[in-house]
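Not every chain is included here, but those present sit where they belong.
Chains here go by letter, A and B, matching the order in which they are written, and residues are numbered from 1 within each.
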Amino acid sequence: MIYTFSINTEKENMYDITKNVQKAVDESGVKNGIAVVYTPHTTAAITINENADKYVVMDILFGLNTFLHNRPEFLHDEGNSSAHLKSSLVGCSEQAFVEEGKLVLGVWQSFFFCEFDGPRTRKYMVKVIEC
Amino acid sequence: MIYTFSINTEKENMYDITKNVQKAVDESGVKNGIAVVYTPHTTAAITINENADKYVVMDILFGLNTFLHNRPEFLHDEGNSSAHLKSSLVGCSEQAFVEEGKLVLGVWQSFFFCEFDGPRTRKYMVKVIEC
């Protein structure tokens, strides 16, 4: 079973999607395993990082823009090559363990959907491996 | 079962390997699950990104070279530390879901083998989890 979720994004942001990942785990009925989160977009990504201080997300986005900004030499005429680059570096999937039906995340960890080229209506999907 | 593929690479490029990943899924007989792609090299990587406009790949490679170039301070005497760094940032594995025997990729998504320090004969491997 693939659990699919939609999200309406801004130009650029990171959205805490942990509740929906846990919901997929709940619906799967898997007690022990691995939850894999995937996004089918090439200018977005999935990551796990800090959920406590909103400045962490702001600094990650600012850092990515500072260090991986668009370059005048880029050839792709949609002008979003920086977003494609971020997508491959952060990655389109991330995973966490499940124990007794609950995601085993660190105290400060959440799953985030990363939008690098919005606003758009985006999708992300969850699958749970029993193991 | 591990499905292993060989690829002859240039100095640096990203190769669309989606057909071989789908071939591994076909041979596995798994209808619903996750296909995991892995490369056993430390100056290469696996990613998923856009397959439509070849300039996206060119911009990603150019961007990685611009932002993660070799530095005179690097100590590793093979002179390819930039390629090792790219390998850890892009990652040596990526995965996508399988539904009814088909990879569930976005419209513009393909799996890519990333060569950062060729030319060489390289390997990548696929395993399919049923779940």
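One rule holds in what follows: a residue touches a chain if its C-beta (ideal position, glycine included) is under 8 Å from a C-beta of that chain, and two chains touch if they have at least 3 such contacts.
Remember, predicted model here, so these are calculated numbers, not experimental data.
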> Total copies in the complex, given 2 are shown here: how many?
Replying inline: 3
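As a working rule, only the chains that are shown with their structure count from here on.
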> If you average the Cα atoms of chain A and of chain B to get two centres, how far apart are those centres in Å?
Replying inline: 19
> Which residues of chain B touch chain A in their complex?
Replying inline: 32, 34, 47-50, 53, 55-56, 58-60, 62-64, 66-67, 89-91, 94-97, 99, 104-109, 129, 131
> Any idea which chain A residues touch chain B in the complex?
Replying inline: 1-2, 36, 38-42, 67-68, 71, 73-78, 81-82, 84-85, 87-89, 91-93, 125, 127-130
